[in-house]
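The complex appears here minus one protein chain, its other protein chains still in place.
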Amino acid sequence: MKHLITLSDFQKETVEELIDRAIKQKKGKLRLSVSGKNLILLFFNPSLRTRTSFELAMQQLDGNVVTLNVGGDMWNLEIEDGVVMDGAAQEHIKDAAMVLGRYADAIGIRVFAEGKHWEKDRQDPVIDAFARYAGVPIINMESSLYHPNQALGDIMTIKEQFGSDIGGLPVTITWANHPKPLPMAVANSFLLACSMFGMDIRFVRPEGYDLDNAIMEKAHELAKKSKARIMVTDSIEKGFRGSKVVYAKSWGSIRFYGDKEKESKHRKGLSGWIVDDDKLRLTDNARFMHCLPVRRNVVVSDSVIDSPSSIVYDEAENRLWVQRSVLHHILGGARKQ
Amino acid sequence: MKHLITLSDFQKETVEELIDRAIKQKKGKLRLSVSGKNLILLFFNPSLRTRTSFELAMQQLDGNVVTLNVGGDMWNLEIEDGVVMDGAAQEHIKDAAMVLGRYADAIGIRVFAEGKHWEKDRQDPVIDAFARYAGVPIINMESSLYHPNQALGDIMTIKEQFGSDIGGLPVTITWANHPKPLPMAVANSFLLACSMFGMDIRFVRPEGYDLDNAIMEKAHELAKKSKARIMVTDSIEKGFRGSKVVYAKSWGSIRFYGDKEKESKHRKGLSGWIVDDDKLRLTDNARFMHCLPVRRNVVVSDSVIDSPSSIVYDEAENRLWVQRSVLHHILGGARKQ
Partner (left out) sequence: MKHLITLSDFQKETVEELIDRAIKQKKGKLRLSVSGKNLILLFFNPSLRTRTSFELAMQQLDGNVVTLNVGGDMWNLEIEDGVVMDGAAQEHIKDAAMVLGRYADAIGIRVFAEGKHWEKDRQDPVIDAFARYAGVPIINMESSLYHPNQALGDIMTIKEQFGSDIGGLPVTITWANHPKPLPMAVANSFLLACSMFGMDIRFVRPEGYDLDNAIMEKAHELAKKSKARIMVTDSIEKGFRGSKVVYAKSWGSIRFYGDKEKESKHRKGLSGWIVDDDKLRLTDNARFMHCLPVRRNVVVSDSVIDSPSSIVYDEAENRLWVQRSVLHHILGGARKQ
């Protein structure tokens, strides 16, 4: 089953191929089709880029696509097994997955972390249930842990800027301030992607904002193969110096997970963690990247995001092109009927 | 006008034909098209299966489809005639129907019972207004009274299991417990379908849970023609003994209609009305059916729904195939333009 839950579900060669085909499609040199195939997109959370780019990608590939908002268009789902379902949930996720798997050739799912218990969220229980029960490939459109399509678009964007060979490229991944504790998925997936592609990674975050241990271990494992370097630091000076790319993202602290007040208190001193002209001056004329949506003048200054160094709109556009590659990779081939 | 509001809008021969074509399509032996035709789906209530299967069916048939959520995407509608509309409703249902009828070649409508006054709900006022004013065929996607597409999928599923000739097949329709009083539409439509197809029906419900008199009369009328038998009992022993199919569904009591507290009190003693292994053992190796969504371990035990006897996912999948038949039957032929 060709799930795309995390980027490392694919071999590096496959990832390279997906990005190559995305670049070719963008240049108008490759026309793919998934005619007759059916995709269901299931949103447990709102979306702008992901919803739009997946719906359009599927239409552009001549496929069929249906979008469902859980809790809006449909009811809430029970996740626990064996429960006596006399509460609010009207349907078990197992049944929803089994049924949607009968209608679709693949299912895209967006489901953010609940934000209460990291031990539960890090299991990605919804994605996991769909992967177990749907019987068709699952495409992760951002879960607690991963946002692989974002990472694919990110790498494509870096290749557009620096050419195909990006091994050894000095890349800064920096934590940024934000009024709320956000999910870690984008940071996790971008770190793993950079590790897969052998980059010179500078991971900069203040004390208390480490990523999950399993993610770091996976990153080191990938880095070993690819000869990537991973430096972890809380020094902005060390983290930004000489970088070619600054990738900003905010995320919540695992240490205070589920306790917004304590996290908020800890974060009081961190408003300096904004990407501004001063920080960019430390770099080697770095490109600024962010997955969007972004809080202007909190995560990044207007002066940086509106400057020629900013490639955030290319990054957003490239979501469309990599997803066309992904959909064709997963759905392509003979028609279901 | 080829409305599909209740199954008996069609002759039995037509229903047989629709199911035959659904089976052929599922096997890949028939390819239908409604190219150039336009379907509007109007949801007054949430949906998973119905929304997904109708949207995909229409795309698969190369038609155009638009889905609207009343109260979400659009405003609420006034149903009463002659009202001075200075309250909450911004548009009269008559006008919405007339307008949508200008855009669409058919309109699908999901509108559950309000649950306050049975005398009002049993008029199916929204479906009725659309059928009167829209000027195009109306497809009932579940109203207070009927869920004809579900019944079509149910009969198709039974035919897949027991062959084309299902006259005389012993089928149990059993009321089941539930935390809330649910609509009767699915039970009504399945009972009518079984009556149309000449089955040996065992209708099992506790005291106070009879269906509407008009439905029972219609069932008996159909049964007369088809030589169906209808036994009504409150004895699980009598109702399950020797059956080949157990079809479970919960619904609210007409006696306590609109009075959740009284119904809830009456229902206290009825938690034994769950389809579990003990009950299934009374049958002749019966298949378990349910329209979904289902409350696990309230309506049916995990052990039954997860067993090989359960055909609920086939039943859900078959919604897609019968609806493709229905859409082609209603929309097929020459293009509108």
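In this document, chain identifiers A and B correspond to the written order of the chains, with residue numbering beginning at 1 in each.
Here is the rule we go by: contacts are C-beta pairs under 8 Å (C-beta built on N, C-alpha and C of every residue); 3 or more make two chains touch, one makes a residue touch a chain.
Just so you know, these numbers come straight off a predicted model, no measurement behind them.
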Would you mind spotting which of A:L77, A:A113, A:A223 or A:A316 touches the chain that isn't drawn? A:A316
Identify the residue among A:V84, A:M231 or A:V298 that touches the chain left out of the display. A:V298
Tell me which of A:G87, A:P179 or A:G242 is the one touching the absent chain. A:P179
Touch residues of chain B, complete complex, unshown partner: 36, 38, 40, 64-66, 68, 72-75, 78, 81-87, 90-92, 95-96, 98-100, 102-104, 337
Provide the residue numbers of chain A that touch the chain removed from this figure. 25, 28, 43, 46-49, 51-53, 55-56, 59-60, 69, 72, 179, 292-298, 302, 305, 312-313, 316-317, 320
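Assume only the chains that are shown with their structure count from here on.
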So how far apart, in whole Å, are chain A and chain B when each is placed at the average of its C-alpha atoms? 40
